[in-house]
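Removed: one protein chain of the complex. Kept in place: all other protein chains.
Chain nomenclature is as follows: A and B, assigned in order of appearance, with residue numbering initiated at 1 for each chain independently.
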Amino acid sequence: MSTPVLSYKDIRVSFATEFGEVDAVKGVSFDIASGEVVAVVGESGSGKSVTSSTAMGLLPDNATVDGEVLLAGRNVMKMSAGERRRLRGQDISMVFQEPMTALNPVLRVSDQLVEALQVHDVAFGAQALEKAVDLLEKVGIPDARRRIRDYPHQFSGGQRQRIVIAMAIACGPKVIIADEPTTALDVTVQAEVLDLLRRLKEELDTGILLITHNMGVVADMADRVVVMLNGEVVETGDVQQVMSRPQHAYTRRLLDAMPLLRDPEIHVGEVSPEPEGSLDDVRLEETPALEARDLALEYKFRRKATRVVEGVSFTVNKGEIMGLVGESGSGKSTVAKAVLGLLDVAEGDLLIRGRNMPTMPARERKTLKKEIGVVFQDPAASLDPRFPIGDIITEPMVVHQVGTSRERVRRAEELIDAVRLPSGVINRYPHELSGGQRQRISIARALVLSPTLLIADEPTSALDVSVQAAVLDMFRELQEQYEFACLFVSHDLAVIDTLAHHVLVMQNGRTVEQGPVDQVLQYPREGYTQRLLAAAPVPDPVTQAERRAARLRLLADQGKLPG
Amino acid sequence: MSMNRDPQNDPAPAADLAEMEDARLAQREKSYSQGQLVRRRFFAHKPAVISMIVLLSIIVVAFTSIGPTGEGGWWGKSFLQTNPVVDGGRPTMFRDGFLGEYPFGQDNNGRDYFALVMRGAQQSLIVAFGVALSSTVIGVLVGALAGYFRGWVESLLMRLTDTVIVVPLLALAAVFGSYAQNLPGGTLTLALLLGCVTWTGMARLVRAEVLSLREKEYVAAAAAMGAHPARIIVKHMLPNSVGVIIVNATFAIAAAILLETSLSFLGFGIQPPESSLGLLIDLNQNAFTTRPWLFWFPGLFIIAIALSVNFIGDGLRDAIDPRQKRTGDKRPTLRGVLGFRGSATAQQRLAARTGGTPDDDSTHDETLNLGPTPNPQKDDDR
Partner (left out) sequence: MSVLTAALYSGLVLLDHFMRHWPGFLSLKPRPISTIGSSSPNFDGNFWEVSLDHGTQLLLPTTLLMVVSVATYTRYTRASMLESINQDYIRTARAKGVNERTVIFKHAFRNSMIPVTTIVAFDFAGLIGGSVIVERVFGWRGMGELFATGLGNSDPAPVMAFVLVTGAAAVLFNLIADLLYAVLDPRIRV
């Protein structure tokens, strides 16, 4: 291995808060060589971002940092503020998680790129602009010369992340710190951005410090892995070795917790086998819990209606989980909203236990809502912070005037037990619970009236992998126990694959493909489904390399290869 | 299916984030509601607490010294009764014992100025609280309805609000004030009428708050379970915007004191022989160079009341601090890291902190303040 360009030596970070010192990082050391990708993996609170940020000197004022950060042999910690500022952008640069907010909304992209060049005396004026156009072309923004005059909001999320990357490589840094660069992006865009980072790394021979929680991304990108837990490194080593023979229990747990996508068989041009005897035939005698026929939905904004969903039909039977998959803007959450009655149906029928919602009088609709439970995505916002947990869980009973107050309390205790939380939780407030615990309370609330239908809108997307695994396990058990029908909305194909019986793939408000999970995700027939499946990374470097190559072949075959 | 984890057989249960959190939850004994946390933070805010004491003592002194009706308090002199002018009406405070006969002096007609100022403070406080109360009620109602129902309800209510905003506040208040002179009920009527012109700010704020709360998932969940709009507004939206409402009601009190003062100064507020702080300044503005105390004492009380109310508002805002509500569950960003996202299990922290710097209580608090992020740091060191 060559000499490291960036090395962390015994980094300790603590924060002075209004309630005393908090140690975030407790003695972490690792190196990054040029042209090498080192992935730092860990869940929230592991201190992975904090550690990496010490090299940039961008930690807030209440942080105390100990230890050495050597950048090309020079100790960053001993430099003056001015020296460190000159270092940033020139020798070491950063790519952030949220592309939507990382660019200044009131400045043109050209201004922001040129600024990066001028600050470090790389180029000035027209020359800098010329160079900025080159950079945009390099990161794959089409029509760069015209679009450089645009404002950030005129670009899509993936394109914005490319612009941030362009800014990061503007001065040819020795190291790029990429802090969750693809977490906020769709899978297909994620795969493209990772491709871009890989290509740039090879062209520029920079080291990349990749901070992520996603083992699939690690397998896809990294040469070496550092696993962090609670501010300490628990395991470090070659990607192959860590991923296939993890030494520490936590690494194993992390790998196991990641929902796996079974390897699909993608044959372009070939006709996949037809589904034999679909599941629907079996249960024909029973009314389906939820049925949509040619559903069309629209949002109204200033009296102008925009169609976001068109011609979607599906059936969810009792005791069945139906997965609704798609990327952002596919309209999958909109469908969930309509089922919940939060959005009026523009056209088509939406039948809940055989009764059509759009044509129903308001009073009956309210009684029908007893049959529907809901779990939303954001654990921070899904529970009213002013309600104690017990009141939150029993709220549906209060709304529908079910039971006496004693019965309600008993029911709440029952459900808290069912979601495996300590019974004392009933008198606590949501802010005392963690994200995973709050999602479990959401599930308990959804089940309190024993609904026949449960709508789950990305219930685990905001959770850490190991927490997600626990919540999903519990969800599956409860589903088997209570036998509710479930519409499970997710962007994560792996989650759908492990959980759902049927799946509906959506794109731009239309159905792409639907059927039993075993058929659609194993033998995808539509190009979009195939691309979606091919883009999802798996936590094994060898398989992932094969999948990457297969994906590029697939894209080439479908004529969708970027650039 | 391919989910191959098995929590029961794993050798290191401590390594699982979900289990760690559950264990920690079971350990914690004491539970604080949002309101309790706010109270703790408010009482840690020194200027606010001092202001609270100042304001309370002004209220107590103003209402007990000459009695709520202007007679029968411990001071013994009425604000209407004229006495022979002693020593050119100069204040006797600190010259003739501690207070003397006329601590704040006497006005032209020989009325006791202390009694007048106390009566003025009473009236100003009644107006201030009355205005704050009525404007808050109207503003919250308009804002909540506009924000929740959108559509034509919103258009109608917000156009109404805009119309009221467009006219200068003081002009509108002056019109209402001069109208109130012909109505029975005196000061309280004036206060309620003034509330009808100062509700706009509150309406806009509450509407904005309700609009943002509409997007919250617990509101969507309540709507999805079939809850009546009234229930959603009263049970979910208003309690969650109570911070904004309280803070702005406080500032409305301060603004109302000044509004009353300005109106009385212009002659459209409280009319003589009744007294108010603004009126006293208006009546005695020509005496500014010759007998400045007639000007200073009411001025001093106006400033003391307005300032202390403002400080209380500041304290409340800091205590409720909307910035501490962190949205979403992101992985630590530089901001999110601000000490709230550190990481250590209880044992590790105890081991790491051999010096034992913070006291027991403070570490306990840390677990309570951290907003809705999943927080591995939440633990109890006891």
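Keep this in mind: contacts are C-beta pairs under 8 Å (C-beta built on N, C-alpha and C of every residue); 3 or more make two chains touch, one makes a residue touch a chain.
Note that this is a predicted model, so its numbers are computed, not measured.
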item: Missing chain: touched chains present in the view; value: A, B
item: Chain not shown: contacting residue from A:V119, A:A296, A:L342 or A:M360; value: A:V119
item: Residue touching the undisplayed chain, where the options are A:K78, A:H153 or A:R245; value: A:H153
item: Which residue of B:F114, B:Y218, B:F268 or B:W293 touches the chain not shown here; value: B:F268
item: Residue, one of B:A23, B:L169, B:L211 or B:V242, that touches the chain absent here; value: B:L169
item: Absent chain, residues of chain A that touch it; value: 56, 58, 85-90, 93-94, 96, 98, 101-108, 115-116, 119-120, 150-151, 153-154, 164, 167-168
item: For chain B, residues in touch with the removed chain; value: 165-171, 174-175, 178, 262, 265-268, 333-335
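Here is the rule we use: only the chains that are shown with their structure count from here on.
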item: Distance between chain centroids, defined by C-alpha means - chain A, chain B (Å); value: 40
item: In the complex, chain A residues that touch chain B; value: 14-24, 26, 43-50, 53, 58-60, 62-63, 96-98, 179-180, 183, 213, 229-231, 248-250, 252-253, 256-257, 259-262, 340-342, 365-367, 369-370, 372, 374, 376-386, 388, 395-396, 399-400, 420-422, 424-425, 427-438, 442, 445, 455, 462-464, 466-467, 469-473, 497-499
item: Complex contacts: residues of chain B adjacent to chain A; value: 1-7, 10-12, 15-19, 21-22, 25-26, 28, 31-34, 216-218, 220-228, 231, 236, 239-240, 326-335, 337-345, 348-349, 352-353, 357-358, 362-363, 365-378
